[in-house]
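Report on the structure given below.
With one protein chain removed, the remaining protein chains of the complex are shown where they sit.
And then chain A:
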Amino acid sequence: MPATIPNPSRSGGHFDDPFGRDDEPDNHGFDLLRVPLIGSFLSWRHSRTVLQIPVLLVSVAMIVHGLLGPSLAPKNLATVLGWVHFRGALVLVLLCAGNFFCLACPFMLVRNAMRRFIQPRFNWPRPLRNKWIPVGLFALILFSYELFSMWSSPWITAWVIVGYFAAVLVIDGLFKHAAFCKFVCPIGQFNFIAATVSPTEVAVRDHEVCDSCRTNDCIRGRREPAADLVILQRGCELALFQPAKVGNMDCTFCLDCVHACPHDNVGILSRLPASELMTDPQRSGIGFFSRRKDIAALTVVFCFGALMNAFGMVSPVYAAESWLSIKLHIHQEAPILGLLFAFFLVVEPAVLLGLAGWVTLAWAGVRRAWLPLIVRYTYALVPLGFGMWLAHYGYHFFTGLYTIVPVTQSAFVDLGWPILGDPRWTLVGLPQAIVQPIEFGFLLLGLAGSLSIVWRLAEDDSEDHALRVFTPWATVCVLLFLASLWLMTQPMDMRATIMAG
């Protein structure tokens, strides 16, 4: 992983700041690390470990209950916590705060413990230093989720968690830095993309302080003065150099940079959500978004996968699969599902984005090549995609909010230790009449965010014909919004198997 990031302060000036902060004093409205108690806690060097321990214990409980507990998904901690509460809480925290789930990641706790005994020897292979593996894994997980009906199997869910721990230990046991987080972890990539619309980011408080910094501890780590190879405090393992870092992409909120900075100059600062998608500066550890086809592909899977994931839970998917099965004389689910995924994750985005790019070039005369133009505008879809994830996961989270209570009661009863009383299976969650308007609100919020980004990009690309640039991409946004709206109004139909036999 490259750790040699050019220091703007040494090359004679700042990187271009997308939000004009270079011309203004660094004056952020809110810094979470300045909040009494919370700030002190998060600034404490062991805060991450303290947050990770309970999540690890919950993960272990999920594995044990998933493997040994009831096979019925609604009565098992693995499936209820994993597919109802974890996913819902994840997207809500990303929306309201930031990437705090990566901060509390239990996999990293186990990995850090392993690294006390095993030091990795290899660097992550240079050809793989991109997001193509996570793109494939993300799509594979969405596909497997449907094919194996993971939501309905505590056993599979438990093994997925075990597999995740194993993958982290193998990859980070072999490769240095945070290779798993940056180049493999599909959950992490989901969080990175979604966190681009979060209201906070880990960022420098005052760039002038960084200008005078000569140690770069935020990325190099704090070293033993007498022995430079001895690291007292890790710097950023994901190659994000704070003075040149823009936004939340690749940031796990691990706060290593906060602890390493000798000037106490890194905070968790407020910002306009999605503002990092409205500009295209060079980003530390990432480069230019507009040149990163791999991150654009990840964005496509994130956005169109949101629709596909919800599509798998409504009635029309069964009609579509049955129709395909009959037409193609295929009676296995995997190839039929594969065709649907290929259509929704490859063909549909290629057609929609390709056409929008072509119209933009032909009508508005933007001076960009076709593919870079598409890559640039693809990021504008993130709020829409995130709105759909919020609507979908929020639905399960809110309507099943209290189900964790009887499942936990039942788990204690199974242990022969009924301290929480008999399970109250009638405890479910908020009524659909309350949840549905919230879902629509999320979708509208996503549409508004995407349209705002498209407009900003259009203004940048063509002052004279901004509306012409805006129109095709706004059309794509509205089409996806209408598709999301249609999906959310379809009757739920959650089946573990689709094809007969």
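Just a few scattered comments:
Following the convention adopted for this analysis, a residue touches a chain if its C-beta (ideal position, glycine included) is under 8 Å from a C-beta of that chain, and two chains touch if they have at least 3 such contacts; residues count from 1.
We take it that contacts and distances are computed from a predicted model.
According to UniProt, the chain absent from the figure is "YtkA-like domain-containing protein", selected among "histidine kinase", "Sarcosine oxidase subunit gamma", "YtkA-like domain-containing protein" or "Branched-chain amino acid ABC transporter permease".
One of A:101, A:124 or A:151 touches the chain omitted from the figure, and that residue is A:151.
Residue in contact with the omitted chain (choice from A:39, A:74, A:173 or A:338): A:74. Interface note for the absent chain: among A:113, A:166 or A:494, the touching residue is A:494. Listed here are the chain A residues that touch the chain not shown: 72-76, 79-80, 83-84, 149, 151-152, 313, 315, 322-323, 325-326, 396-397, 399-400, 403, 425-426, 428-429, 491-497, 500-501.
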